[in-house]
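What follows is one structure encoded as C-alpha cells, with my remarks underneath.
Here the complex is missing a single protein chain, while all its other protein chains stay put.
Letters A, B and C mark the chains as written, and numbering starts fresh at 1 in each.
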Amino acid sequence: MAKKKAPARKPAFSKTVEAALADLVIANRILANENVIDAFGHVSIRHPERADRYFLARSRSPEFVERGDILEFDLDSNPISPDGRTMYSERPIHGRLYKQRPDVKAVCHNHAHSLIPFGVTGGGLKPLLHVAGCIGAEVPVWDISEDFGDTDLLVTNNDMGDSLARKVSRNRTCLMRGHGAVVATHDLKSVVFVAIYLMVNAALQKEARALGTVKFLSPAEVKLTEQMNFKERSQNRAWEYWARRAGFKTAINV
Amino acid sequence: MAKKKAPARKPAFSKTVEAALADLVIANRILANENVIDAFGHVSIRHPERADRYFLARSRSPEFVERGDILEFDLDSNPISPDGRTMYSERPIHGRLYKQRPDVKAVCHNHAHSLIPFGVTGGGLKPLLHVAGCIGAEVPVWDISEDFGDTDLLVTNNDMGDSLARKVSRNRTCLMRGHGAVVATHDLKSVVFVAIYLMVNAALQKEARALGTVKFLSPAEVKLTEQMNFKERSQNRAWEYWARRAGFKTAINV
Amino acid sequence: MAKKKAPARKPAFSKTVEAALADLVIANRILANENVIDAFGHVSIRHPERADRYFLARSRSPEFVERGDILEFDLDSNPISPDGRTMYSERPIHGRLYKQRPDVKAVCHNHAHSLIPFGVTGGGLKPLLHVAGCIGAEVPVWDISEDFGDTDLLVTNNDMGDSLARKVSRNRTCLMRGHGAVVATHDLKSVVFVAIYLMVNAALQKEARALGTVKFLSPAEVKLTEQMNFKERSQNRAWEYWARRAGFKTAINV
Partner (left out) sequence: MAKKKAPARKPAFSKTVEAALADLVIANRILANENVIDAFGHVSIRHPERADRYFLARSRSPEFVERGDILEFDLDSNPISPDGRTMYSERPIHGRLYKQRPDVKAVCHNHAHSLIPFGVTGGGLKPLLHVAGCIGAEVPVWDISEDFGDTDLLVTNNDMGDSLARKVSRNRTCLMRGHGAVVATHDLKSVVFVAIYLMVNAALQKEARALGTVKFLSPAEVKLTEQMNFKERSQNRAWEYWARRAGFKTAINV
C-alpha cells in the first residue's frame, strides 16, 4: 500500500527540466484523450540536460499521470532513485532507443487500434496524407518471435529493446507484430504529432485499399511534407488543439 | 409499483462480501461505459463465502445498477430472498456456469457489437493481440437451435444454461449465435478485462482479414500472454483506468 | 420572427394525452442522442383518444423538441390549429401510415447512416440479432422514382405518402432509396426500440457479410424474438436506458 504512494522526495531539477516534465504530463493526457493509448502504452523524454538519462511515468494509465508520477532512469532503464513504486515493465523500449539513437529525444509506445491489423498482416503502412509524411517513407514491422521465439510479446529486457531499436533503425516509426508500435522523434511535441497521424494514416490506408489502387506520397513528397509537418507553426497549432481538448486551458507553450 | 422499489431488508453480509458487491457495481458501470453492454447484458460474481450462491443485479440496465439492485441466487437461479422485483430472465447463464465450473468466480453475458458478426458466420475468432491472449486459443460458438430448435434465443432455463456451459467447456469465452457472448473467469477484474479485449480483438480481426493473411498468436504465445494479462499489475492498471473513466474516482482497490 | 415563437394557446388535452406528449418529447431526444436522427428526421404518435389525428413537432431538429413544439394534425396532415410556425414538409409519411394502418400508433422517419447503403444497393436487410427480430423478416425498399420519376426525394404530398405506405404494407420497417427509412409500430416505446435496432442490425449485417455467409434468424425465430422484444420488461429496460442517457433522470414511466 505505502509502496503505491508518492514519497516526499524533492529532486533538485532545473526550471528547464521541470518545464519539460510539465509538457510530458500534457503529452500523456493528449495521447490518452486522442485514443492513441488506453490503459496501456507510455511516452517518455530524454533528460534535457543529461543525455544518459530519461523520464517516464511509474506504471499507471497515461490518462492519470501527474508530475509526481514521473521517474528518472538511466539508459539501462534502472531507476535513479528507486522508491518502491511499480515501474512499466517495457521501459527497455525507451532506454535502448535513447542509447542507440542520440538524435532521439522522445519516445512513445502505443497499441492504437488501427495499427494492429497492419502489424499482423506483414505491414505495408505508408504515408498517403500530407500531415502523415512525418511517419516516414516506410514503416518497418518488428516481430519479437524472430529473435526470441515464443514470449508474452512484451519488451522486458535490454536485449529485446536492442533488437527492436535495430529494427527501428533510422526511422521514426515501427510496428510491433501483435502488440502495437513505437515512435521515436527529435522532441516531445513531434512524438505526439507522429503518433497521432500514424494512427490516422493507418485507418485511412485501410479504407483507401478497399476503394482501389492507392497513390501514396512520392519519396520527395515525404521529405517535403515532413519538413512542413515539423515547422514550429504546425507543431504549435496541433499541440494547442490537442492539449485544450485534453483539458489544458493554460500554460500551453504556443 | 411498490414491487419496483428496493425493500428495506438489510442482509447480514460480511465486510468481504460487501467489498465484492461494491466492485460488482463498478464492473456493471465499466462494462456499460466501454460499450460492452447497452440496455441488455449483465455481470455476476460467485458468493465469496458460499460456493453455492451467486450475486447478480435485478433486471436493470447495467449503467444504472447500484448496490441496492443486487440480488442473491442459488445455482438453480432461484432468488434467496424473493422480493417481487423483476429478475433477468437469462440468469441460468450464470447459475449453470457456476455449477459446472467450480473454478469460475465471475461471469459476464453481453452483446458487444463486434462479436455478433463472428457468431453468425461460424466463428473463427482468435487472439491476435497480446492483451487479448486471455480470451483463449479458441472461442467456440454456441447455437441454441442445435439443442432447442426455434426459440427467442434467450437462455431462460437450466437446460439451456447447461447446454451453453457444456459448449463453453474449459474455455473463458464463447460466442452465442445471433445473440452475443459469455465470459467466465477466475475473478471479477479479469472478467471485465477479458470481455473488453474480446470485443477489441473481434474488431481488429475483422479489419486485419481485409488486409491479408493474419498471423495470430501462437499457442505458446497465448499461454504466455494470458499469464501476463492476469498479473496483478496489469489487472490493476486497467481496472483503475476503466473505473475512473466510468466516474469512480475513489475507493478503487488498486 | 413572431411567427417562430410558440403562441400562448393552451389546448385542452386530457392527462392521458399530455402524458403521451411528454413521452413523445423524450422519444425525440432519445433518437437524437442515439444518432438515429441528426438535424433531420422526426417521430410522431397517433392521438391516444382520436384515431383520426396525430401529433408531430413543428419543423425543428428533434434534439431540441419541447412540449410547446408539438402540433396536432389530421390524417391528411393539415394542422388542427395552424399558428404560422413552419411544419415538417414530410408529414404525409406519418398521416398516410396512420390512415392505411389502423394498428399503427407511432411512426419514425429517419436517415440513420447504416441504413443508407442498403437502400441504394437493393436492400436485403434482414434480422441476424435477437433484439432485432422486431424489424421483421423482410425490410422492403421503396424507391420514390418508381411512381414519381425525378423528385427531390422528399415525401411531400399525400399521393407520395400513400405510395410509401403501400410499400410498407404490413411490415414495421421500410427503407427509402437515397433517403432513409420509416418505422411504424403499435406504440411509442416500440417505435424507438425498432428504429434503434434496425440501425444496429444494418451495421452488423454489413460487417458480417465481409466475414462469410450469414446465418440470419429463421422465420420462426423472428416471430419468437419479436414477441420477446415487445414484452413490457424488455421495452421498459431499454426505455429507461436510452432516456437516462439522453438526460431524463425522472418521470420515466418504467
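Basically, contacts are C-beta pairs under 8 Å (C-beta built on N, C-alpha and C of every residue); 3 or more make two chains touch, one makes a residue touch a chain.
For clarity, every value in this text was computed on a predicted model and none was experimentally measured.
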Visible contact partners (per top-of-document touch definition) of the missing chain: A, C
Filtering C:A137, C:L154, C:V214 or C:A246 for touch with the omitted chain leaves C:L154
Of C:Y54, C:F73 or C:F118, which sits in contact with the chain we cannot see? C:F118
Where does chain A touch the missing chain, residue by residue? 128-131, 133, 200, 203-204, 207-208, 210-218, 220-221, 224-225, 227-228, 233, 237-238, 240-242, 244-245, 254
May I ask you to list the residues on chain C that touch the chain which is not drawn? 4, 38-40, 59-61, 63-64, 86, 89, 111, 113-114, 116-118, 120-122, 124, 143, 145, 150-154, 177-179, 206, 209-210
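Quick note on the criterion: only the chains that are shown with their structure count from here on.
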Which chains contact both chain B and chain C? none
Turning angle required so that chain A lies on chain B, C-alpha fit (0 to 180°, nearest 5): 90
For chain A and chain B, let me know how many angstrom lie between their CA-based centres, rounded off. 33
Separation of the C-alpha centres, chain A versus chain C, in whole Å, is 47
In chain B, which residues are in touch with two or more of the other chains? 210
